[in-house]
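Only one protein chain is missing from this complex, and each of the others stays in its spot.
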Amino acid sequence: MLVVMQHDATAKDVDRVVSIIKEMGYEARPMPGAQRTAVGLVGNDGRVDASRLEALPGVAQIIHVTQPYKQVSREWRAENTVVTLAPGVTVGGDAVVVIGGPCSVESEEQILSAARIVKAAGGNALRGGAFKPRSSPYSFQGLGKKGLSLLARAGKETGLPIVTEAMDSDGAQMVAEVAACIQIGARNMQNYSLLKTVGKMKTPVLLKRGMAATINDLLLSAEYILAEGNENIILCERGVRSFDPAARNMLDLTAIPIVHRLSHLPIIADPSHGTGLRDKVIPMARAAVAAGADGVLIEVHPEPDRALSDGAQSLYPDQFTQLVGELRAVAAAIGRSIPPAKSGTAQL
Amino acid sequence: MLVVMQHDATAKDVDRVVSIIKEMGYEARPMPGAQRTAVGLVGNDGRVDASRLEALPGVAQIIHVTQPYKQVSREWRAENTVVTLAPGVTVGGDAVVVIGGPCSVESEEQILSAARIVKAAGGNALRGGAFKPRSSPYSFQGLGKKGLSLLARAGKETGLPIVTEAMDSDGAQMVAEVAACIQIGARNMQNYSLLKTVGKMKTPVLLKRGMAATINDLLLSAEYILAEGNENIILCERGVRSFDPAARNMLDLTAIPIVHRLSHLPIIADPSHGTGLRDKVIPMARAAVAAGADGVLIEVHPEPDRALSDGAQSLYPDQFTQLVGELRAVAAAIGRSIPPAKSGTAQL
Amino acid sequence: MLVVMQHDATAKDVDRVVSIIKEMGYEARPMPGAQRTAVGLVGNDGRVDASRLEALPGVAQIIHVTQPYKQVSREWRAENTVVTLAPGVTVGGDAVVVIGGPCSVESEEQILSAARIVKAAGGNALRGGAFKPRSSPYSFQGLGKKGLSLLARAGKETGLPIVTEAMDSDGAQMVAEVAACIQIGARNMQNYSLLKTVGKMKTPVLLKRGMAATINDLLLSAEYILAEGNENIILCERGVRSFDPAARNMLDLTAIPIVHRLSHLPIIADPSHGTGLRDKVIPMARAAVAAGADGVLIEVHPEPDRALSDGAQSLYPDQFTQLVGELRAVAAAIGRSIPPAKSGTAQL
Partner (left out) sequence: MLVVMQHDATAKDVDRVVSIIKEMGYEARPMPGAQRTAVGLVGNDGRVDASRLEALPGVAQIIHVTQPYKQVSREWRAENTVVTLAPGVTVGGDAVVVIGGPCSVESEEQILSAARIVKAAGGNALRGGAFKPRSSPYSFQGLGKKGLSLLARAGKETGLPIVTEAMDSDGAQMVAEVAACIQIGARNMQNYSLLKTVGKMKTPVLLKRGMAATINDLLLSAEYILAEGNENIILCERGVRSFDPAARNMLDLTAIPIVHRLSHLPIIADPSHGTGLRDKVIPMARAAVAAGADGVLIEVHPEPDRALSDGAQSLYPDQFTQLVGELRAVAAAIGRSIPPAKSGTAQL
């Protein structure tokens, strides 16, 4: 860490900084410069809490040299983490996985139908919300536990592993009984109680980026999970808040190569929430794969016009089938592939 | 709600929209215009979930005319909600309250000393975190239950009501035993499980705006609490995320008059988190009061240079005392006042 | 346009709105609803300036139904605009063009070398700045007129059409003598004097999106150019400002399918400025093509380590060659292609 002093900082100001650094248990190295002095803080093996130094007299700026996270970083572990959702369905290796399904589980017929569509199109896992975080208390909030048992049934029939969201610690336990992967939604990315709970579990976690979370924040939230012992983490770019109302969110695909450089964890993209508009989902899913995403999360509904939530961003079944084909072509163009659909009982 | 059709939408497209609106149980009123047709949806007494309509063929745009929230709106209730923290300490009336204290409870000595400083300076309530949401799992996370009992003691000694944060449902119950007001932090503004929990309680709630929350989002989160029955809600502007690293957050003081127009709930400002810089806290606290805030939340620490968290934004004791004086002058300039400190046992 | 009245607006308030709409020369259609009245403004063939209505007593909100732009919209013209930079190099048709070159023209040797690299790799046009807008007055500002003549020479030798920036009206005239396309930079996207100047010229214009410009703003700025008579406009997504310092800008690739739906104008992407980081340029250029971009603008420098500006985002020559190959594969995967390099005199 570097404490940059103001141009007119006095020797006494510098001495005070040095003595507080020592009091904090680190070594202090003053470096006088042409315009101003900087004091290096050395000896830390992680990020130092700088708030004691930040507003001392004569201090202009604190500069962190060490990243605030550890175990998620590629410096900590050089090889990619590969998360297994089911035999043959892994995230973080060469394959690009396609996770499809409706926003919410609405009925037995709907989720079974959706699962068959995903399976038939060549998708690798089934998504669908049983617990739904909705901005308005008056919107449909999901079927809850009943939704989980419907998901279990759809998974059993098609052989697709299940990805579904948990909104609190109790929900996480329930989800883990049914799902191959617990999703933490964007609004809960910094719900630390929930992060600690799933960190103590073994089930893989899909951690979505918060609406105003920097990539650094996302990695720190993943660090909460890793710090508790769960290494099976998949990150997910799902769009951030922006000033432009043209789309529901701004899908930040550059996050994909940035995460790949900083961390060993896999990252997938969710162009459905990332754009909020059906006809943008297809080109942006292709773009995500071209940018190097380890998978995509796509909303598809048997009848989008009758969906209880997010109908406008759900693909029609034939669009989803076409999309999987296009993604195969793009993946092949960059030397990757989508795992083949396994034989199963699914049929439309 | 208005469904605006594309310029080249066909009569069949319009008919489809009309029939789906009817199927949803509302009345549809097509309005042909010079350039395009719009279809009004009438008969709703709240916001309609538009996702079924949004991506139909020929639909250009959905326009919501009705606000998505109800009970928080000034149209629902014209008079200001006044929340009582303690006898003589109310938020939402003519008075402007000053809530001061350290970021975290660190020790008995520290919190007692801070409480005495707040009391002596003329502050009206004591803040201090026992459960701390921190971006990094390696930062100080608060003293937990022990912190609550220290807060209780400081409150008892000084007579100041306590405001402190809860991070999950269990924590909310613990906080309610000690505090006059449960704080929901910015990161949990859309933690709906937690909002529902505090909605079922009677204790006043201080709901902080999320880092990327629109004012509409903030009001919807308050609606979650109100919908469960708890009417004692204080909103809090604490800065939002911006592109400019010059300050920790961008304090959006315009939110204050906007909320006052849209809602009957009181709103206070937190210039400490809103700026993150000690020497900006004083002018911005003054500005908040001049903008019409019903109170301010200010971090003050007996020894900011030794604080375990947020030291750089905590005021020195004498700065806090000076600030309360300045706030009295600004409040008086706009016809409001800070409640007088009640006599008590506090002494420095 | 729809004027939404407040819940408690009086009949007199509504009448006032109606009479002002009539005074403005339009027809007014009041529509009483369950919760509130709305007044439709009909008869406009473009966007109405709503400021007279917006703050009248009883008015809650103004809703624009008509887009504020005309000639740039796809409703105005259904077929794609195809802009010709040189024989066989067109933007907006099936082909995906690659425009490469250094940030700035630095010397004869540098720009000739860069042009040969672009040509040999299969690029379709040469970029390079002679007039450079730089945030700091102390940064290298470009070679000016001399830079233009060096560009002309490089273009002549390789047969590549030239794309280069103009910063003011005088500069635009100079640029037009040499270049196939005048670039308007992000900082000048709303420099209306400059937009009007290039609107009166015949030379194609490459209009970059401003750092905080919505897609609507971008289209309105293009409308300024079209309104003066110049139809040869290429839009360019180059990243917008965001809260995340992880990249220089946030490249908003969703803008590509959005623009394609709203407008007949072609749009390309600039992943060099859009990310600011060399190792992110390659994946994001691939992603842009997969998202449907009509071209990419890529910085490549013979010796990036010695570049006078933007060295960190310039590709090394062999990276550029590899990139063009990858872009061919991605374009093919979605049924498009990069025009073949024409035979010329270029050699490395």
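Read from first to last, the chains carry the letters A, B and C; within each, the first residue is number 1.
The rule is simple: a contact is a pair of C-beta atoms (placed from the backbone, for glycine too) under 8 Å apart; a residue touches a chain by one contact, two chains touch by 3 or more.
These numbers come from a predicted model, not from an experiment.
J.: Which of these touches the unseen chain: B:Gln141, B:Thr275 or B:Ser309?
T.: Missing-chain contact among the listed residues: B:Thr275.
J.: Which candidate, C:Pro30, C:Pro68 or C:Gly144, sits in contact with the chain we can't see?
T.: Candidates C:Pro30, C:Pro68 or C:Gly144; residue touching the omitted chain: C:Pro68.
J.: Just to verify: which one of B:Thr203, B:Asn216 or B:Gln319 makes contact with the chain not shown?
T.: In the complete complex, the chain left out is touched by residue B:Asn216.
J.: Tell me, which residues in chain B touch the chain that this view leaves out?
T.: 212, 214-216, 240, 242-247, 250-258, 261, 274-275, 279-280, 283-284, 286-292, 326, 329-330, 332-334
J.: List the chain A residues touching the unshown chain?
T.: On the chain A side, contact with the omitted chain comes from 2, 4, 6-8, 29, 31, 33-36, 38, 40, 42-45, 61, 63, 65-66, 75, 241-243, 245.
J.: May I ask you to list the residues on chain C that touch the chain which is not drawn?
T.: 20, 46-47, 49-56, 68-70, 133-140, 167-169, 171, 187-188, 190-194, 210-212, 217, 220, 223-224, 227, 240-241, 277-279, 304-313
Rule of thumb we're sticking to: only the chains that are shown with their structure count from here on.
J.: Same or different: do the copies chain A and chain B touch each other through matching residue numbers, with over half of them shared?
T.: same
J.: Could you name the chain whose CA centroid falls nearest to the centroid of all protein CA atoms?
T.: When every chain is reduced to its C-alpha mean, the one closest to the whole-protein mean is A.
J.: Cα centroid separation between chain B and chain C, in whole Å?
T.: Their C-alpha centroids are separated by 39 Å.
J.: With chain centres defined as C-alpha means, what is the inter-centre distance between chain A and chain C in Å?
T.: Centres of chain A and chain C (C-alpha means) sit 31 Å apart.
J.: Can you check how far apart chain A and chain B are, centre to centre, with Cα atoms defining each centre and the answer in Å?
T.: So the centroids are 27 Å from each other.
J.: So which stretches of chain C touch two or more other chains?
T.: In chain C, residues 242-243, 245 touch at least two other chains, as defined above.
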